[in-house]
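One protein chain omitted, others in place.
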Amino acid sequence: MSLFKQITDKPWERTGIIGGLRAEGTFSAPPEKVALVFFLVAASIVFSLFGVSYVIRMELPDWVPVSEPSQLWFNTALLVVSSFLFQRSKAAVSAGKKSVKSTFAAGGIFAILFIAAQMVTWQNLQAQGLFMTSNPANSFYYLLTGLHALHILGGLWVWSKSLLRLLSGAKPEELRLSIELCTVYWHFLLIVWIAVFAVLSNT
Amino acid sequence: MALAVVIFALVIGSVIFHFASPWWFTDIISNWQSIDTTILITFWVTGTVFVVINAFMAYCVYKFRHRSGQKAAYEPENHKLEGWLSAITTVGVVLMLAPGLFVWADFVQPPENATEFEVLGQQWQWNFRYPGADGKLGTADTEFVSEENPFGVNPEDPNGQDDVIVNAPEMHLPVGKPVKALLRSNDVLHNYTIAQLRVKMDLVPGLTSYLWFEPEVTGRYDILCEELCGVGHFIMRGAIVIDTQDDYDAWVASQPTFAQTQQAAEPDLAAGQASYAVCAACHGVNGEGNQALNSPKLAGLQDWYVERQLNHFKQGIRGGEGDVNGAAMIGMANMLVDDNAVRNMAAYVSTFPDIPATPTIVEGNIENGFDIYDRNCAACHLDSGSGTWYTDAPKLAGMSDWYFVTQISNFRAGIRGLHSADPYGEQMVSMATAMSGLNEIRDVAAYLGTLR
Partner (left out) sequence: MAYVPLADQDNEADLHHPHSWVTKYVWSQDHKVIAIQYGGTAILVGIAALMLSLLMRMQLGFPETFDLIDPNAYYQSVTMHGMIMVVYMLTALLLGGFGNYMVPLMIGARDMVFPFLNMLSFWFYLASVLILMASFLVGGGPTGAGWTLYPPQATLAGTPGHDMGIILMLMSLAVFVVAFTMGGLNYVTTILQNRARGMTLMRMPLTVWGIFVATVLGLFAFPALLVSVIMMTFDTLLGTSFFMPAIIESGTALDHNGGSPVLFQHLFWFFGHPEVYIVALPAFGLVSDVLSTHARKNIFGYRMMVWAIIAIGGLSFIVWAHHMYVSGMNPYFGFFFATTTLIIAVPTALKVYNWVLTLWEGDIRLNAPMYFAIGFIFTFIHGGLTGLFLGNVVIDLPLSDTYFVVAHFHMVMGVSPVLVIFASLYHWYPKMSGRMYHEGLAKLHFWITFLGTYAIYLPMHYLGFLGVPRRYYALGQTDFIPESAQDLNAGITIAALIVGSAQILFFINILWSLRNGKKAESNPWGAASLEWQTPDTPPIHGNWGKELPTVYRWAYDYSVPGAKEDFIPQNMADADVEMESKSD
């Protein structure tokens, strides 16, 4: 039954059990996934509000556009590979393959490389004398990339827990949900990164 | 049962309270009667709803209270009734909103012929600027702000040279002319409110906001800050005087232009020194002060403070009833014949070598004194006790501590600071309440003695 139909239902007119073992209106997804979706919406709002603030701040007179370092294209590629590998491991575990370990591990390692590369970019910027307070565009640059990196670190924490279980002999099947959730999360972070990158480099 | 009666009584009581109580808006003196009308419409609509729904509820509670054998009705919903209620509510909302939006459209669009003036807020004072003969305000920015140029008027801007500068919390406007206030702030958010005009708007650092009105009744009205702006928020007061056109013109003519404030002649130190001879008898040759003669230390005081206080004595703003020593100063200050003499004297006093006075109050609780000072006084007089032109706060550290005690006591007793021409004194009357009595005043004095 569609959500609209459900909330226009006159509940007093129907008695008896509605829905099967699970009540009508329950999603056929595990709760972890539902929770993740809500979390991702909340996280998108955080990033969007930063985006809105960025645009509003941009219109103030002291704004100096800065060109983004070209290393960022390389960093982006690292994150794309990371996301791709997660997708591969998800597909593998769905297909019932046993060899998930290496793909899954590599996915995370590329994410770590991404963060390392981001830090190198930070250092290069600072070497050029572009600090947090140098101008508002730089402040946003550090803030947004830092916040994005923090989100990846959070993901890596879940990833490392799953990886440890995989390495200590757990079957991929048992970790199917974790791998799926990591994949969704990584795709989300890739999209956020691309959006952040696009906003930063177009202004 | 009791509940139904009480609710009904509260409804009646509220209505009676509204109509019988003397508390309502102060009389309006501007063109914004339309705001009052919108309020009245809203009052009648909401008041009717308040009475009808609550009375109905009280009736229900009374009528359908539990009695044995009673059974409630079973009625899940009544779409028609809900539809009607939504429709009526919507009509009520439109009735209130529509006139409001028309008035707002008027408010956001100042008339073409409105003359501009500027309100500058800073912790915790009002300052005003009027366009000079050219009718244009010069540009201004915080980057130009200094002791000599507190407005931050751009010295390069020709439009700004003839701007009339009012570095005091009292402004004037002519009656019957629409005006547009441009609002700026040097530090934090403030809010320019005059209750009798019915309008208010925040002053925001970094941008210029505005409002407009047309004063219709002459008189003097309070300006209040209504946006929390720090510990001195409640003492940030000013006044607006609505004059006849002639009075207004005369007042404007008596205020300095920006160019004049920038080109003031150097004070004549020699003349100041000459007139100081009389003062030296009590205050000492180098302004070191003499407690036995009730003469405080002068060395170290900022020249603008000395100048203002001398003028206050001359004009009888200080040294009134209850202030015997202050009264003695009136005669002395009157020996300075004009503003220049006062200025020369102040300039001379500020050349004295500032050797900190020996503390005379040592038994105070320094820790408590620090606590009170740090929490309430330091905001204006600074942590170091050096005071600053920005908040019009004189130096306290290293000055005569016994004098501090008598003056704070005078502020608390209303002996000093209540004269209408002493706005900064009035601020101290309010702030001095931070010290609950003589003991705490001495605590602060003792703490000040530790600041060198």
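Miscellaneous remarks
The letters A and B name the chains in turn, as written, and every chain counts its residues from 1.
Definition applied: a contact is a pair of C-beta atoms (placed from the backbone, for glycine too) under 8 Å apart; a residue touches a chain by one contact, two chains touch by 3 or more.
Everything quoted here is computed from the prediction, not taken from an experiment.
The chain not shown here is touched by just one of B:Val5, B:Leu207, B:Val337 or B:Leu438, and that residue is B:Leu207. Of the listed residues B:Gly232, B:Gly287 or B:Gly326, the one in contact with the hidden chain in the full complex is B:Gly232. Among the residues B:Ser86, B:Thr139 or B:Thr358, only B:Ser86 touches the chain that is left out of the figure. Within the entire complex, the positions of subunit A that touch the omitted partner chain are 6-12, 15-31, 34-35, 38-39, 41-43, 45-46, 49-50, 53, 56-57, 60-63, 132-133, 136, 139, 143, 147, 173, 176-177.
The chain not shown here touches subunit B at positions 1, 3, 6-7, 10, 14, 17, 21-26, 32, 34-35, 38-39, 42-43, 45-46, 49-50, 53-54, 56-57, 60-61, 64-66, 70-78, 81-82, 85-86, 89-90, 93, 96-97, 100-101, 103-105, 107-108, 122-123, 141-143, 145, 147, 183, 186-189, 191, 193, 195-196, 198-207, 209, 220-222, 224-235, 237, 372, 374-376, 378-380, 382, 388-391, 426, 429-431, 433-434, 436.
The rule is short, and it goes like this: only the chains that are shown with their structure count from here on.
If you average the Cα atoms of subunit A and of subunit B, the two centres end up 51 Å apart.
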